[in-house]
Structure formats: structure tokens, C-alpha cells
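As C-alpha cells, the structure follows; a few thoughts come after it.
Of the protein chains in this complex, one is absent; all others appear in place.
In order of appearance the chains are A and B, and numbering begins at 1 in each one.
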Amino acid sequence: MSAEHVVVGRVEPAARRRAHPLLRFFRRQPVGAAGLVVVLLLLGIALLAPEITPYDPVANDFGAQFRSPSLDHWAGTDAYGRDVLSRVIFGARTALLVGFGASLLGGTLGAVIGVASAYFGGRADLLVQRLVDVMLSFPIIIVALAIVSIIGTGIDKLVVAIALSFVPRVERVVRGSALGVRAMTYIEAAQAVGASPGRIIFRHMAPNVVAPYLVMLTASLGQAILLEASLSFLGLGVSEPTPAWGLMLRGAAVDFATRAPWMAIVPGLAITVTVLAFNVLGDALRDALDPRLRT
Amino acid sequence: MTRRVLALLGAVLLMAMLVPFPTGAQAPRRGGTLVYISTSQPPSFDGHRETTFAMLHPVKPHYSYLVKFDTHNYPKVIGDLAESWTTSRDGLTWTFKIRSGVKFHDGSTLTSRDIKATYDKIIFPKGDVVSVRQAIYQSVRAVEAPDPQTVVFRLKYATPGFLEKLASPFNFVYKAEILERDPRWYERNIMGTGPFRFVEYVRGSHWVGRRFEDYYERGKPYLDGYRVLFIASRSAMLAAIKSGQALTEFRGVSPAELSDIVRSVGDRVSVGTSPWQCNNTVTINTKKKPFDDVRVRRALTMAVDRWGGSQALSEIAFVKPVGGIMLPGGAWAMSEAELTRLAGYGRDTTAARQRARALLREAGVPENFSFTLKNRDIAMPYEPVGVYLVDQWRQIGLNVQHQQVEAGRYFADQRAGNYDLVVDFACDFIDDPDVQLPKFLSSDVSPINYGGYIDRQLDALYVRQSRTADKAQRAQLVHQFERRVLDEQAYAFYVLWWQRIIPYWKTLRGYNTTTNHYVEPDLGEYWLAE
Partner (left out) sequence: MTRYVVARLALIVPTLLTVAVLIFILVRIVPGDIVELRLVSGGSFVTPGVIEAERERLGLNKPIWDQFVEWMTGIVRLDLGVSMWSGNPITQEIGIRLPLSLQLAVMASLIATAIAIPLGTLAALHRGRWIDHLVQVISVAGLAVPSFWLGILIILVLLGVFGYLPPLTFTPLMQDPRANLAQLIWPALAVGYRYSAVTTRMTRSALLEVLREDYVRTAWAKGLARQVILRRHALRNALLPVVTVIGLEFAFLIGGLVVTEQVFNLNGVGKLIVEAIAQRDYTLIQGLMLLVALGYVLVNFIVDLLYAWLDPRITYQ
């Protein structure tokens, strides 16, 4: 980072009239825009799930097991005769719930800790960093696994477990940014004037870490969904008969993969498309918000 | 005329040559290595302290028994190390004549001293030795070895089914000398008199055994050796069997998995089926409202359509037979007429559900009442059973949350009474009321009663049947017990019993599917065709 880029609060847009930011976004980042469209579509599907699904996702129908995709069942049926498409649609709810819940919770917690740790510095900061180091020494799936073992399974506990797994990573990134801001002279000035830590943190530091925070948020959305899928696949996530994409890939889908491949293919596609959309959107957001963080 | 006769003879001879000869029983062929699968690792190698098939399937072929179940005529008990036995008239003294010339894998000779040491360890464990089935042998006063070829069991009271209890597939016969030196040696080591010696065990991967040339039964074992592949994933297991990398697995597959195998290699596999000495039950926490109300409990069991469920679930899981506490179709089972009179076992589901709803209203349970059904997180067959139950209860207006938890938490919660309803299971190697009934005794008598109820009638019935020698009378008492548990009080209920389906390559001969996966594999009897 060269010395010329002194950041003083928010950057005001140029005086010249510009096109609406959203339009600019669409034009500059067509792929990101596509991602946004898909995400909105998913949100719509999830919200309208009960209206648009042709069948009840949890009703067993033992006369219709393992039916291949047809006009009746666009994605076929599973081992209990349940319509795969309906389950995938309702599964979007679980995915988005866990995705947004976990990344918001984890992201916010991580950001708060990061900023606070950066501001207060000293021994508290060192202690927190040691703890974060420890959590970072493990693959994220192991951390999530361990937390689930302690607090139990179920959708609410899953959100907490995944959120907690993200905290260290978010914390590191946000802290890095916050440290940069902390060193700014205007912070010292605010302290000299007698501003309280809370005021400094929320009025001065927080706005400048919004960019990395948002970026980490969108990055963790996709990751959260993948993690939920992995944990449900291992049997440590949500339980049957809740429709959840990872759960649909477990058990029967794998055992009968050669007999009824749609059971394994369709939910996996759903996961891929969703995570792809979030990732692409996240990338575009990152490019738009802060080119310095571009990867 | 002669020409006609000759022609006829010729025709007959020709036909005789063309028609294949009936082969009859083929003579067992020596040779070959049997490869089979086990889905779990053995926690230790000591049969006396483990309860899982995961230990039996690789370890069993290394050991012999005093007496054992004949897998060709299950549940008949035949002598293994015992040549013959007699019982005293009062049933209190059992005398076994031991074969001579039986060798351990290290060359030493087996005597009655080894058998006594083995059963002392099982029945009277000392120090920190763990004998898991000790309670079954409570009636034994002492085990004696008066001479090298004789073992005597002295009982405190006559025990029906004592021979079957001795024949437990977990009762590996160990070497006395080793037990004296280190009674825990057998947890991590193998030294037996069985048909196969131990070669190697790579944890997580495979187990290998080789023929013991000095095995006491001349001519056996037919196999040169065996190899167990440890494969936890069912799809990998099925793929292995389909490709012939393994010939079978001795626990069981679901009908859908069977059809998958048959579709690939149908003409090359045989299928053994049998009712299984395993089942799924639901335990109700009688200490929690509203489950302390017998009407609610009865409603819960009435709502479950067992006959329909048997048909529906048997396609995707290895469950099928409908029964009570004792093995369906076994010596102690109720007749179908009696069974259908129990709550939840009737054929008219609609009527049963109407009555169930009425009972719930009576007991003050509102529509859409919600509770949690705890279950294990194992896919087969717990998950389908759980999903089915949830759906059944939905149809009487109950909103049930299905919660699958992993084993550690499951047992902890069950023991602590931290559940509403929980799916449980029971598996055993014999169909004996003394073994199946204790689960349902009062909670202060039976430590495995997690339902939390006290019922002295049941306790009394149990003791009576345990001392009743006359089979018919004993059966009556057992059925009374069953009716009280499953119908009158509905403390717990049976969902479905399991169904053993064993597909195995036709090259495996001498195999017979029995009612449980503990007495198998009986490798000394198996052989491989070309």
C-alpha cells in the first residue's frame, strides 16, 4: 500500500452525474450480475416454496419409490416415494437459512472481535490472536464437527456451529483492515479529543472495515452451504425428513446411485449452482467495493 | 422284434447320455481364500468382553467352543470341543466329555483345564476383567475339571435353555496358561484352537487368517484361508460384492440393495433369507407428561400400521416380520390370531387411528401436539423406521420432530431420560425369554429399562417363567408378559423385526443363513467351488 492512498472516511462520489450504481454494476460485472439474478431467484423460490411445489416434500408414498424423472415427477422420486424436485425446492430454504444465518452470525461476531481486538491492542489482543491461531490450525470441517459434537445436531445448532467455525477467518481479515485504520492519525485525534472507545469503534473504524466485512460475508455464504451439505452428509446436520440438499445426498442416494442417479445428481447440482451464484456475486462485490482486495 | 428292442435300448442309452446326471451333494473342495466384508472394526479381540458382530466376524474363525450352534440346523446345539454330555436328573449337574488330541495354534494340547479357566473368566471374572454376559450364568455355582477330559458345571437351580446359553458364539475357549499369566492378553492377541490361525490385521483395512493344519476335525477346514475387508460405506460394500472382490457380508442387506446386486450379477449369486433376531422398538418416557397417561401411550402404538409398514419399508430397509417381544415364527412367538388382538397389530388401520385420536382427545392432548422422536443416526434401518413413524403419527394429528443423534449422545440421553420417545433396538444370538424380557422389568430391577416405570406384575411374571420347565406353561406366562407390556400398558412397542438377506456368490458353498449374524461365519464348514 503506497502512502498516497490516505483514506479519510468515506470517499465522496465525483460531482459529475453518474449512472445508477446498480446499473454500473450490471454493465461492469456481467457475471456478477448473473450471480445476483440467480441469488434473487433462489430467494424467491425459497420464499414461495409451499406455493410452487407440486408435492408435499415429507409425505411418504411407498407406491412411487425410485421413479425416474417424468412429467409427473420432473426430478423423479426417492426411496420413500417423495418428489425430489419438491424436496430440492424446500431444501433451498434450509440452505439459505443456514447460509445467511451462519455467515451473518459468524461474520458479525468475527468482525466485532476483530475490530475490538485491533482497537484495544495490548495483552487482550495477544490473547485473542493466540486463540484464533489455535482455531485456525484445524481444517474448518473438523472445527464444525467438534462444535456439533458438543452442542448437538439440528438446524439451529448447525447454524451456530458453522458460524463459530467462520469466526477466526473473518476475525483475521477484519482485524488486518482495522489495524490499518487504527494507525491513522484521525483516530489518535479522536482519542485526544476524548471520544469513547465505543464511539471510535463504531463511528470511525467500523465504516472502513465494511468492505472486507461484506466480502467475507459473501465468501462465507457459499462456504456455509457447502459445510451444511458436508455435515448433513455425515449425519451430523439436519435430520430426516427435513429437506436439505446435503441430507438428500446421504444414504439412499449413494447406495442406489446406479439405480436412481437423479437422487444424487439433482441435489448436488442445486448446491453447485447456489454456491456458484454466491461466489460470483461475492467476487463482483469485492471488485466493485474495494479493488485493493481483488484476487 | 430284436431290432425294435435294440433300437429302444439305443434310444434309452442315448437319452441317458444326454440327460445330465443328478449331481446330488457335491463333495467339498479343498482350497481357496474366502474374501468377505465387515462394516465395522473389532474394538478388541476378546469375545468375553465384546457384544458386537464387528469382533465376531473376523475373530471367530480362530476359536473353538465347548458346544456351539449347528449353522446347518440352527438352533440345534452340537458339541465342538465337547464330544458328549450328560445331565443329572435334577438338572443341577452338567458333565461334558472333552475331545482328546485338540491342539492350540502354538502346538500345545487342550485339556479340561483350559475350558474351566475360560468359563471361570466368563462366569466369575476377577479383578478388572470384564465379562459382559456374566448375568446370563447366574445359576452356575461352580465349574470343575476333575480330569483332563471332563468338565462339570454345577448349578444352583435348574435352568431351562442352559445348553443354549453355553453355546453363545462369544464363548471363545482360551488357553489356561495364558489366562493365568495375563487375563487381559486376549484383548489384543489371538491364540485359539479354531480352524484358522491368525496372520495379520491392518487396522481400518483388512484381517487375514490361514488354515490351521492341525485342526482337530480331520479334513476341515476346506478353505486355505480367509480375508476380511473392512468397508464402512454401504455403496462401496455393494460395489465390492458386485465386482466379486468380496463374496459376501455376513450381516445383511436391504431388499433394494439386493435387487441392485441381483441386477448386476444375478445369475452368479445365491440369496439366503431368514427372520433376524434383531428388531426396532420405541421406548416411551413414562416420566414425562403426557406419556405417563396410558391412553396416550396406547394411542401412539395404535396409530402405527405395522402390516402396511412391513410391506412398505421392506423395500428400502431390512425390516419385515411383524411380531411382539419374541422372535416372529420362533418357538415363543404368539400366534397371529393373538397378535392381531394387541393394540397396533390389528389389520383395520382406519379404525385403529380413529380410536387413537379419540384416546388422545380424552387424555387432553391437543391437535398438532408436538414431541421429539430421538433416533440413532445410522442409515440402516433406523432412519427409514424413524421417517415412517413420524409419517404415521402425522396421520393422527401429531407433529413429531425427528432427531437423529450420534451414538455417544444417544446413549447418554437415553440413560439420562432426556427424551420423549426414542427408537431402540435389540439384537441377540438366541430366542430365549430370559434374554428378551429383562428390558421391560421395573426400572429399579432392570438397569436397561429407560422408560422409567415400575411394574411389579411384570417382575413377578418374569421370575415365574424363568423357573417354569414346562414349555407350554412357560409360553403362556411369556405371552401374558407381552400383552401387559405392549397392549395393556403400552410401555414400549415393537415397530418391526429385521429380515436377514444375505446375497453371496454361488462359489461359496456350505453356507446356511441363520436367524442371527453372531453365529456366522462358521468358516470351518464353508468351501469354495471352482
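Quick note on the criterion: a residue touches a chain if its C-beta (ideal position, glycine included) is under 8 Å from a C-beta of that chain, and two chains touch if they have at least 3 such contacts.
Since we're looking at a predicted model, the values are computed, not measured.
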item: Chain not shown: contacting residue from A:L36, A:L226 or A:L247; value: A:L226
item: Residue, one of B:S64, B:T118 or B:S131, that touches the chain absent here; value: B:S131
item: Which residue of B:Q245, B:S370 or B:Q457 touches the chain not shown here; value: B:Q245
item: Touching residues (missing chain, whole complex) on subunit B; value: 41, 43-44, 49-53, 128, 130-135, 187-188, 202-206, 229-233, 235-236, 239-240, 242-243, 245, 278, 406-409, 411-413, 415, 425-428, 435, 438-439, 447-448
item: Hidden partner interface residues of subunit A, rising order; value: 31, 130-131, 133-134, 136-142, 145-146, 149-150, 222, 226, 229-230, 233-234, 246, 249, 253-254, 257-258, 261, 264-265, 268, 271-276, 279-280, 283, 294-295
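Simple rule for what comes next: only the chains that are shown with their structure count from here on.
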item: Inter-centroid spacing, subunit B versus subunit A (mean Cα positions, whole Å); value: 47
item: Interface residues, subunit A side, partner subunit B - complex; value: 58-60, 62, 65-66, 79-80, 149, 152-154, 235-236, 239-242, 250-252, 254-259
item: Contact footprint of subunit A on subunit B as seen in their complex; value: 233-235, 238, 256-257, 259-260, 263, 311-313, 315-316, 375, 377-380, 383-384, 386-388, 390-391, 402-406, 408-409
